[in-house]
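Shown here: the complex without one of its protein chains, the others still in place.
As written, the chains take the letters A, B and C, and residue 1 is the first residue of each chain.
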């Protein structure tokens, strides 16, 4: 990774991501009344990467319900996002849906016999619906870049396949996975898409129920304990909000009952989470008293 | 462990604990105004075991401040409470203060050159102060029982000592550790002692500040991510409150801004956490809408 | 695996291998003078599987010399043949050339920019030369079967690729690997091919040097410490000869200075080594006093 002091380092293992301007910074907060506070590059689309895992988890739970938890756990892994050690010890069952292996298993559930194109269409439509924005698309160059170089993810998927944890072909599951990670969204779009998690499963504009309140609560819980890989404890300790990071430098954070927040700053810390993004969220929750652990 | 269907199994690895009546059940909720709701065996003292780790962490942070985090991490371990594997990979630094190794390292910081008797006196006085109850004592039979049979903890302590992570003698650190785990408290006393965590660091009766609000928040965060060993994700998912369990069957749970809750039911699940205690807390938070992840 | 008491269980994870008659048994001993002692199904070709690793190691050492040891270690792994845990801890460098990951890395060295067809031709020609038998071929049905179902090996190869340990494309390396494992040979052919290891690197018939004596010695040493996966210690303890097993049920054993021995019995023990094959070799070395550890 290229050295960029103070800001962390931009992910370079996906060649397309390495080209991003490390000085980019965007922040959007959308409260219960729909008020939008925006700062910086809040309208610039970036690669949401692992943040997509929150939405594929939501989608898959809607399709298969709690059966999902037979294929993937919901405990923090204590390991980096791409570790394979735990998979060997636990016979191919990933620890949680927010490490790569877990998200690939969730993607396999969404596929469930369909063509990759259909599954992907479903995911993109869901994102557009949540963000109320039909302009959201996949960055094909990023998807292609990951597909060419994602050896670690190919290894994880084949390893799970060897234990019978994946039902579809590895190529199909990975094809969809690489593509939904390559969805490009701005902070504004991302914060819009996260509102249902902040508001008990409901879209606060339309009043429409996206998921039952209990499910929204539980997804938030998994975000808090597992949303930042082996930096999840640190994020809970410093920020005190459920959140999910992506190696594109984005973080989606949820202040339950209060707001949906998206931040973007491409430099990453050692655990692969946005360095400035985390600091900005820490300052914000401190100032506003939004930590779920007490004012 | 003795088979006791539906209630889980009483811990038997500490012989003294194996004698507890598995049908015991107590629950106490104390809200911000000091109202106490109690049910069942709420006045029966039980061995708080690992719940003491919350209070020794608080005490040690008061003594050495954030220097504490050089000796112990704050990430979930993804491993059982007594695992030693992680210690070898991370050169003797325990993952967090709520697994046994971490709590022994914290105890070593409290000792810091003093005699075990003095350190232990400090801890007991702190518990009495927090619970406003001078009758709290150590169950010497339990402490002696652990000291005779706690081979795994002796192994953990010596292993850390070999990496220079403990400063005091292993015997001193373990002596204090075994004794503070053997503190006996009722649900009422425990809920009383936990109030400062629910109320931004402050004793709501006296208005006295026990710790800064930020520290209370952070201790709650560590409780949420690490308080139930490799069942921490499950507890967050189902209950949605910061909590700390002990193999004596107790759980202290914190509803920030709302209440301090203690529950006791000796039967344990596979991760060593109170089985009925967790279910009772799940029902309670659901009913009252107290989950920190949304109503 | 299908239950077959006393004989072990035939490997079923490669569908083509599952069809083998579990009662097959063949044994051939060829001494320094070229005398051949044969018993049972000594002329029936079987899938040599991992035994090919001895010959690809020999070939690769001939091509790149001791540079090979930068890509693969030579310590016993203490793990099953297809474990991936060690690869994560040691940054993609396999422990030894006789576990699957190591043999894939060796195959990658043989490829070194050539087409799979050429590399494979080289390997088959080498086997025919060593066995002095041009009828040796690859069982394409077995190779195709492995290629369709070898998810674990695909995972291992991609995992190494992610660390830059493989130079060629994963598909090429695996294609050649699956095919050389699918070489079919009889016990007679296999024992013929192993003679250079028993006779200080020399073909005892022709007097031709295949490898330097020191290299033969060293390959024998790696066979002894690593040739039976996590059953290597057991094989050394009971048989006392350098040996290499394959999941097809074959074992090649070397009595240095005395004989080259091949045995075939398809039923496997828990470590994936021929059960009766090992017992036969144990009886043989005991009777003949051929153990390298003393008569």
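The rule we apply is simple: a contact is a pair of C-beta atoms (placed from the backbone, for glycine too) under 8 Å apart; a residue touches a chain by one contact, two chains touch by 3 or more.
Treat the numbers as computed from the prediction; the structure is a model and nothing was measured.
> In the intact complex, which of the presented chains make contact with the chain not displayed?
Hidden chain, whole complex, touched shown chains: B, C.
> Just one of B:128, B:152 or B:286 touches the chain that is missing; which is it?
B:152
> So which of B:57, B:170 or B:211 would be touching the chain we can't see?
Answer from the full complex: B:170 touches the omitted chain.
> Looking beyond the chains shown, say which of C:24, C:86 or C:153 touches the absent one.
Spelled out, the listed residue whose C-beta touches the missing chain is C:86.
> Among C:7, C:95, C:195 or C:275, which residue is in contact with the omitted chain in the full complex?
C:95
> At which residues does chain C meet the chain that is not included here?
73-79, 86, 95-96, 197-200, 213-214, 216-218, 220-222, 224-226, 230-234, 236-237, 240, 242, 256-257, 286, 291-295
> For chain B, which positions touch the chain that isn't shown here?
83-85, 87-89, 151-152, 154-159, 161-162, 170
Keep this in mind: only the chains that are shown with their structure count from here on.
> Taking chains as nodes and touches as edges, what kind of graph is this: line, ring, star, complete or other?
Chain contacts: open path, no cycle.
> So the centre of each chain is just the mean of its C-alpha atoms; given that, what is the distance between chain A and chain C in Å?
Going by mean C-alpha positions, chain A sits 45 Å from chain C.
> When the centre of a chain is set as the mean of its C-alpha atoms, what distance in Å lies between chain B and chain C?
54
> Mark out which residues of chain B touch at least two other chains, giving numbers and ranges.
none
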